[in-house]
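Working notes for the structure below.
Other chains dropped; remaining ones untouched in position.
A and B label the chains in the order they appear, each numbered from 1.
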Amino acid sequence: MRHDKRQNAQLRSVHIESNYLKHPEGSVLITVGDTKVICTATIEDRVPPFMRGSGKGWITAEYSMLPRATEQRNIREAAKGKITGRTMEIQRLIGRALRAAVNLEAIGERTVWIDCDVIQADGGTRTASITGAFVAMAIALDKLSQQKKLAAYPVRTFLAATSVGILNNKEAVLDLDYVEDSSAEVDMNLIMTSENEFVELQGTGEEATFSYQQLQTLLSLGESGIHKLIEIQQEVLGEEITNKIMKK
Amino acid sequence: MRHDKRQNAQLRSVHIESNYLKHPEGSVLITVGDTKVICTATIEDRVPPFMRGSGKGWITAEYSMLPRATEQRNIREAAKGKITGRTMEIQRLIGRALRAAVNLEAIGERTVWIDCDVIQADGGTRTASITGAFVAMAIALDKLSQQKKLAAYPVRTFLAATSVGILNNKEAVLDLDYVEDSSAEVDMNLIMTSENEFVELQGTGEEATFSYQQLQTLLSLGESGIHKLIEIQQEVLGEEITNKIMKK
């Protein structure tokens, strides 16, 4: 059995509080077990230089942790004067994932800035960030759609992320917390849509390897987790926005 | 009358939630009107190089804002690769203020790291940070005191901060919010102890000046605000810790 009594295929308890902050166009506080992330979405009326004149929008993400989100205090990247490779990887992953769920032509030459700030970390911060950021983005883009009468509704699918892995007791499990993640032999992040399609798949052996058979088990565990996360997203966004997204 | 109906000598509503996060030795979420700051205190068992061998402890602070704590998204200092002058000023102010409230010999060669992260900003973030950080620090140092049987109780006074200012209608007011702060002619931050002593006093004319008479009015408004803030701190910390601090 898992150290926190969960079944292998069981998510931690998940909660998404929408409109958590007063200034951003979209914002949520997502809680996955003891992991808590504030996700905000900001609409800016221009795109980065490499997109100008394309007629398309852009989505970019930034990710950070409070120094005491973790058991040991981690040094601020602002104090170090540079962003770590891990942060860069996560930022690029979040942005890439969300772009796959949006019709970039529909939003025109605008940028959606996603900010994910981890308030408390207990494993799975990048997947919680993606799952929460999708909701913040959907809120912001729905407002934009209402104000600007866009030609098409910009969000074209639901999208959520979770992790799966093989623990050092060889058990394949869903949604690893920090204790499990630290000692897992294989760690995989899955980002999928409400249509059961993959957006991103990243599996890594940590000084270990994994077989084709093990891969299939992990994919199936992940798929079930994503389903449940998307149900929660739909509840938070409500029937109206859900219908707009699912009709596309 | 003030734009939010407050009296000139009235604080915004203040709330301090202690033990807000699970990892830090001390943590609070302080809310002053719409300003919200997470303050944490971390105990590290060593001091910076310039203090080694002194037998004394050190207290240092870091301050940051989430990008969408503000109306307009502000660029992360980690992304810029450097800390702005404003942030540095605030960090130095918070650290200096808290050191005045603590017996540094009593904590031995340890560092208290204070982190103030502004989740939502509506004016007065630096004074809210100090008022909240005092409580986070007091919680962390009380635990240390219980575990390590220090020779003396390390916190020697209560300490809180607030702002006062002269608006462009010449009214002197307490606890300026963002709207008031933006158009104030004179802005003053006051940090005082439960014994009514000044720890820091910073008054600035914004392309304006102020007279000796106006200064006296501001000091008196500030003093009344500090009193109320310290009462709230005492309630949050509870009678036992309050008594330990006040007996010193």
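By definition in this document, a residue touches a chain if its C-beta (ideal position, glycine included) is under 8 Å from a C-beta of that chain, and two chains touch if they have at least 3 such contacts.
From a predicted model like this one, the values you see are computed outputs, not experimental measurements.
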Let me spell it out: one sequence, repeated, and 2 copies placed. What is the copy number of the whole complex?
6
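Methods note: only the chains that are shown with their structure count from here on.
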Write out the stretch or stretches of subunit B touching subunit A in their complex.
21-24, 27, 34, 38, 40, 42, 44, 62, 64, 66-71, 73, 76-83, 87, 113, 115, 117, 119-120
